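Here the structure comes first, spelled out in structure tokens, and everything after it is commentary.
Missing here: one protein chain of the complex. Every other protein chain is in place.
We call the chains A and B, going by the order they appear; numbering starts again at 1 in every chain.
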Amino acid sequence: MNTNNQTKAIYTILAWTISGLIFFPILWTAITSFKTEAEAISSSPSLFMFEWTLENYSDVLARSPYFEHFWNSIVISVGSSLVGLLIAIPAAWSMAFVQTKRTKNLLMWMLSTKMLPPVGVLIPIYLLFRDTGLLDTKLGLVIVMTLINLPIMVWMLYTYFKEIPHEILEAARMDGASIKDEIFHVLLPIALPGIASTMLLNVILAWNEAFWTLILTAANAAPLTAFIASYSSPEGLFYAKLSAASVMAIVPILILGWFSQKQLVRGLSFGAVK
Amino acid sequence: MGSITLKQVTKSFGDVNVIKPLDLQIRDGEFIVFVGPSGCGKSTLLRMIAGLEDTTSGTIEIGGQDATHMPPAKRGLAMVFQSYALYPHMSVRNNIAFPLKRAKVEPEVIEEKITTAAKMLNLTDYLDRKPGQLSGGQRQRVAIGRAIVRQPSAFLFDEPLSNLDASLRVNMRLEISELHKSLNTTMIYVTHDQVEAMTMADRIAVFNGGVIEQVGTPLELYQKPVNRFVAGFIGSPKMNFIDVQPSAGDATHCIGVRPEHLQVTQDNGLWTGKVGVIEHLGSETFLHVHVENTGTLTVKTDGECPLKYGDVINLTAPQNKILRFDKAGNTITTDTADKPAISSAS
């Protein structure tokens, strides 16, 4: 028992130290966001012993339309996830329950579209968006996010649906359920956890996406990724304000992510790890 | 009406013919069992009757009506699946109510039917539980409950007992038989277990390689199997087969003797062999006897058997209990008297 507890203590200390180091940049950002600018660049930085202030937050809010960017992020990430689900659920249903010889190849093909580097289509998309007035609009970004995340959604839903025994859907058919009944009364309720985690993962991916959001937006549709990028210089040298803005950009998704970490593992690994 | 008629029904997946042209008449109220080894097409045929698989050609009539192309929901059949296929997110009550709700039955009638079914199946105390909280046997009962409330014209069972442990299987077997007696509805029951087939069926259809080898009552199949396959499939332990040299005027290529028809004799019998493994079951004993040039014969004998490993014994069998098969494996059905007696010289 004693040696057991000793090893446990050693492992505990080791694990807390390493994870503390990994987490430190976030903690440090959070702490700095409550410091004055002078305190933030002090050469003898302090963890807690300083005068706590909220003025960075009020400065950031006063200086830039934070809530507008926040709202853009919400619309883009949630919107693209919902539209994506709408398109992906029927496809995943087909692949999981009406398998053909081509299903595997089709899935592989869909996944391979994820491998298409965004720069390969950067110019046409930029020009098309410019010419159709989609540049710097939320709609434009919802379209792009939906399409780039669609393969992941289909794949994730497929792995969840595949775990539902065929027989349950067949039983529903025998019990007199129409296709609509089958999907709404049987499939969707059973698959709800899977659908929820698919949705969640995509909200996170879209929230943090930082290629298209930076390139296709300017003032109107810029989500939080672009809002933060505007701090690259010279405002980045104002550590306290940068920290406050950063905290406001990451906290919603951090909480959402922690909240759902269990479900995320499967989705993130395309079902390779359960 | 629960009569089901299959006329020249076939099924193929691509180039593979899973069901070869097949005719079968299932009478109203009959308990018919489809039995056969795995991959013989029995489950596929059941699913075709259910409407879960397309029929490649031929017709399926249910209650005298052509149902070949009807969707499953319109056929008025109920099915109990091997995995029970309960809706995991619904309580037992809602599972049973599901088909009734789909049929837009009045809520009071649904409630009444659930109560009756629950009482009949001993599920009254579990109505508000989820399937995940039930034992295997209880889940099976819920699946049956869900099937009976719709009052289908026929029940389809797809290996419903194979996920249960042995003792529960015996109980459920009795319950299903009991259910058939009280409902008097047509039941089609698919299994690979010949004991289930023998104990439950009014008639048995033995499947092999996409064709029905024989249809008949359990006793018919036991006593008069049409070929070597049926003879070997029905009966436990399995029938002993002994190859023989065909002679002029006798096409017999192989003879079959059931273990229970082999007798141990003092004086010279048909075969002489050495006793191998002895399995004592209490009520009976199985001897595995090694006969030179013939192979191992299984003998079923009394519970109290004085023989030991290595004893040399003689075996015999009544001539009228010995089946003869021709080169193709079909049973030779001339009267016993016409056939030359089987002798030890074989």
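Here is the rule we use: a contact is a pair of C-beta atoms (placed from the backbone, for glycine too) under 8 Å apart; a residue touches a chain by one contact, two chains touch by 3 or more.
Assume contacts and distances are computed from a predicted model.
The chain absent from the displayed complex carries the UniProt protein name "Sugar ABC transporter permease", chosen from "Menaquinol:cytochrome c reductase cytochrome c subunit", "Sugar ABC transporter permease", "Protein-export membrane protein SecF" or "succinate dehydrogenase". Only one residue in the set A:76, A:95, A:190 or A:221 touches the chain that does not appear here, and it is A:95. Although one chain is not drawn, the whole complex shows that of A:150, A:168 or A:195 it is A:150 that touches it. Shown as candidates are A:54, A:121, A:139 or A:196; the residue that touches the absent chain is A:121.
By the touch rule set out above, chain A reaches the unshown chain at residues 7-8, 11-12, 14-16, 18-20, 22-23, 25-26, 28-29, 32, 41, 43-45, 87-88, 90-91, 93-95, 97-100, 106, 108, 110, 112-128, 147, 150-151, 154, 166, 179, 204, 207-208, 210-211, 214-215, 224-226, 228-229, 231-232, 236-237, 239, 242-243, 246, 249-250, 253-254, 256-258, 261, 264-265, 268-270, 272-274. Chain B residues in contact with the hidden partner, per the touch definition given at the top, are 51-54, 71.
Assume only the chains that are shown with their structure count from here on.
Centroids built from CA atoms put chain B at 54 Å from chain A.
Those residues of chain A that touch chain B in the complex are listed here as 165, 167-168, 170-178, 181, 185-186, 189-190, 192. Of all residues in chain B, only 50-52, 71-73, 77-79, 81-83, 85-89, 98-99, 102-103, 146, 150 touch chain A in the complex they form.
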